[in-house]
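One protein chain is absent from this view; the other protein chains keep their places.
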Amino acid sequence: MNTPSSEPPRGAGPDFSTTRLEAFSDGVFAIAITLLVLDLKVPEPDALHGQTLADSLAHQWPAYFAYLVSFLVIGIIWINHHAMCALARRVDRRTLFANLLLLLTVSVIPYPTSLLATYLTAGNTDAHTAAAVYAATMVAMGLAFTLLFLSFTRNARALHTPISQADLTSALRRFGLGGVAYLATIALAYVSPIAMLATHALLAVYYCFDQLAPARKKLPTQH
Amino acid sequence: MNTPSSEPPRGAGPDFSTTRLEAFSDGVFAIAITLLVLDLKVPEPDALHGQTLADSLAHQWPAYFAYLVSFLVIGIIWINHHAMCALARRVDRRTLFANLLLLLTVSVIPYPTSLLATYLTAGNTDAHTAAAVYAATMVAMGLAFTLLFLSFTRNARALHTPISQADLTSALRRFGLGGVAYLATIALAYVSPIAMLATHALLAVYYCFDQLAPARKKLPTQH
Amino acid sequence: MNTPSSEPPRGAGPDFSTTRLEAFSDGVFAIAITLLVLDLKVPEPDALHGQTLADSLAHQWPAYFAYLVSFLVIGIIWINHHAMCALARRVDRRTLFANLLLLLTVSVIPYPTSLLATYLTAGNTDAHTAAAVYAATMVAMGLAFTLLFLSFTRNARALHTPISQADLTSALRRFGLGGVAYLATIALAYVSPIAMLATHALLAVYYCFDQLAPARKKLPTQH
Partner (left out) sequence: MNTPSSEPPRGAGPDFSTTRLEAFSDGVFAIAITLLVLDLKVPEPDALHGQTLADSLAHQWPAYFAYLVSFLVIGIIWINHHAMCALARRVDRRTLFANLLLLLTVSVIPYPTSLLATYLTAGNTDAHTAAAVYAATMVAMGLAFTLLFLSFTRNARALHTPISQADLTSALRRFGLGGVAYLATIALAYVSPIAMLATHALLAVYYCFDQLAPARKKLPTQH
């Protein structure tokens, strides 16, 4: 911070350090992940209709399942966002917008999560609709993350260490693979909403195995 | 941080660094932008009345539209707030209050957004009222941003690099232009609420083209 | 940050820098101030009963008034918390707890605000109850702030510059004066809830005139 630099302004305007980009993004990630809990509804005593509370809570399993998967997904994106920000020293205005697009898809997640929790076991076409909306949100998020990655790596001079073309291609191939898998879950939503949700849990675990590794392993240290 | 400075306290009291001003503001921006999602309501299964979920969701388009525009507006203000804070080294108490006024107008945005989402397609005078409240909130926000800009630039000694009178006048002319456009959307609200909302989407894009550029381009580097 | 220090651990355990204390507190302040907006309820179209939306919104003025005063109060506390944290280099565990107590009283504010918004114009004993709960919350907050101030200044070695006994006494006299005024608003709540709320708006403005000034004016610079 405050280290004066002789680097001249470039392109569409002066650059920003990644510090405040990360602070704002961390805020949005932290709030979106914590707002998920508002989708877990306490059964009203008057609405138990002779059921025990234990039965009523057990009946809510789709809400817990959707909560867990969405929590995992947002948590993994945060970790990968963290790793990606560590690649760059400075970001331009275009990257701020790509980041805003990613935050849009992240901060909306509590809505499809709540939708899916409500309709997962409806056992009709509405369950398919809710599951497809959930899967489509994840596709949008994956796309936004890829755009942001391209925006981060596009300007080699802003990186701590330039990424080789081979590493970039390898990272993009992995994003592509993940993207195809995400798209396939929209189709899966029309077959089995529960399988769709389980697949997203698995995809989150896949994404956690550091698909940015080849790009990062040559860096001395992330701050 | 912690760099001792021999600068004496000035005016209405000692100054503050911009670090914590930014941290608190980032928090409010991040929360306001993420709370918008609470305005997207999941249709209750009992309230579908034979409609499919897909139809019911399609029917909610005003809520998605209002969500998107408000998300864009808050995101752009954040980017411009970020750029403005980069101008100053230290802020005085008056600037803290001007900033608080801006945060008031930002953090209230989920309310007119929800109001507009509910009444946008009511097709009567209530739609006009909701749209006018939305537009008036944006006018208040634009005014608060201008006040904050004046407060930031008023004290040349607190700036990284003094802003020339010409650059200041040019920036204020742009603010004025934006302000007139904002005011005009209140009138537009009484003609077409949907056109009013679309105009705010366009105004956000206008504001994103860096109206602070002339003031900033002479700075060595923003932190 | 990370500046190694030879200072030995003291008292009830090792000390903490104020950095993370401020980060967590800023988070709570930012969230509490932004959650206030959830108390502004959009009138349901079905519940207008022939009233226009404009009439219905005008009818909600107690909610706007309570929102504004609570926003102002939290904003002022944040500014003064900011000024107080700038006094110290390090805090001990006792100060962390005093800070937690202050955050408890701050983060609960949306509840009495909502209570007051609902009952302010009930025109009976319930309006008095709601107003007294609001005023009592402010008393608790003022008390917690005083405790935190004592905790911050108790350990002269942790301060950037020691505070003279005279300055400390003067600051405490001002806190005491404010405390008496706060207490008096509980009585006022039983006379006129609206006057009680207006008084808190005025008290916030009083507190904004830097009652920490004597203690701070000898510091070289706040970080």
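Just so it is clear, A, B and C label the chains in written order, and each chain counts residues from 1 on its own.
In the analysis below, contacts are C-beta pairs under 8 Å (C-beta built on N, C-alpha and C of every residue); 3 or more make two chains touch, one makes a residue touch a chain.
Just so you know, these numbers come straight off a predicted model, no measurement behind them.
Note that of C:54, C:133 or C:184, the residue touching the chain absent from this view is C:133.
When the omitted chain is restored, the residue from A:79, A:122 or A:143 that touches it is A:79. Considering A:27, A:62, A:112 or A:142, the position touching the chain not shown turns out to be A:27 (whole complex).
Remark: the omitted chain is touched by one listed residue; of C:58, C:104 or C:205 this is C:104.
Residues 1-2, 4-7, 9, 12-17, 19-20, 23-24, 27-28, 30-32, 35, 38, 93, 96-97, 100, 103-104, 107-108, 110-111, 114-115, 118-119, 122, 125-126, 129-130, 133 of chain C touch the missing chain (whole complex, contact as defined above). Where chain A meets the missing chain, the touching residues are 1, 22-23, 26-27, 29-31, 33-38, 40, 42, 44-45, 48, 52-54, 57, 67-68, 71, 75, 78-79, 82-83, 86, 208, 210, 213, 216-217, 219-223.
What we mean here is this: only the chains that are shown with their structure count from here on.
Both copies, chain B and chain C, contribute mostly unmatched positions to the interface they share, with under half of the numbers common to the two. Distance between chain centres (mean CA atoms), chain A to chain C: 35 Å.
Shown for chain C are the residues that touch two or more other chains, namely 31.
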